[in-house]
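A single protein chain has been omitted from the complex, and every remaining protein chain is retained in its original position.
Then we have subunit A:
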C-alpha cells in the first residue's frame, strides 16, 4: 500500500508567532513620516494661518492641554458608546431580520433604507433637538452612523451562507439559535469586521457632527469655536485628536479581528 503521510505525526517546527500588534511598528513609522513631511511642507509654504506646522500645533497643545484632553475624552466617550450600541443593535437587527417572516423582513428593511436615505445632517439636527445638548444626542448620532454602516453587510452575510453548510445544519437538526451562533455568525464575521472598521470611523464622524450641531464641550465644539475666532491651529489640533481617536479605535477592532479570525484566509502570512 502507498505510504500514507497521515499515519505519522505531521512534521512541525516552531515558528515565531505573529502577535496581534505586529503592525504597531509600521504605523509608528508612518506617523513619523507624515509629521516630518508636514513640518517641512508647512515651513516651505510658510502660511501659518492656512497650514500650521506640527510644531505650532504641539505648542498650542502645551498651552491648554487639560482642556483639549478633556474635550478629547468627551468625544471618545461619545464615539465609543455610539459605536458599541450602534454595532450591537445592527447585529441584533440583522439577526431579527433573518428570524422574521419574509414579508416583515422586507417591510423593516424598507423602513431602514428610508431612514438611511434621509440626509444625515437633517437627522442629526433633529436628534439634538430631541435629546438635548448633552452627551446623549451625540451617542445617538454616532450610533446611527455605525448602525447603518454595519447592518447591511451583516444582513447580507447572514442570508448568503453556503447552502451545503445550511444542509449540514438541517441534517443535524440544528435549532434556529444554533444555526445562527454556530454557522451564520462565524461565516459572516470576516465581513462584519470589515464593516465594523468602517463603522468605527463613521462613529467618530457622527460624534463630531453631533457636536457641531449644538454642544458646550468636545472636539467638534472646539473646531466650531476656534474657527469663529480664526484660530486655525486649534482647528488642526482638534482634527489631529479626532484622527488619533479613530486610529486607536480602529486598532482595537483590528486586534479583536486578528484574535477572533485566525482561521480566515485574509489572515494568512502569505498571499497569492
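Criterion: a contact is a pair of C-beta atoms (placed from the backbone, for glycine too) under 8 Å apart; a residue touches a chain by one contact, two chains touch by 3 or more; residues count from 1.
The working rule: contacts and distances are computed from a predicted model.
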{"item": "Undepicted complex member, UniProt protein name, chosen from \"ABC transporter ATP-binding protein\", \"Cytochrome bc1 complex cytochrome c subunit\", \"Inner-membrane translocator\" or \"Chemotaxis protein CheE\"", "value": "\"ABC transporter ATP-binding protein\""}
{"item": "Residue among A:59, A:106, A:178 or A:243 touching the omitted chain", "value": "A:178"}
{"item": "Identified contact with the non-displayed chain, of A:49, A:228 or A:263", "value": "A:263"}
{"item": "Absent chain, residues of subunit A that touch it", "value": "1-2, 4, 6-10, 162, 164-165, 167-174, 178, 181-183, 186-187, 189, 261-265"}
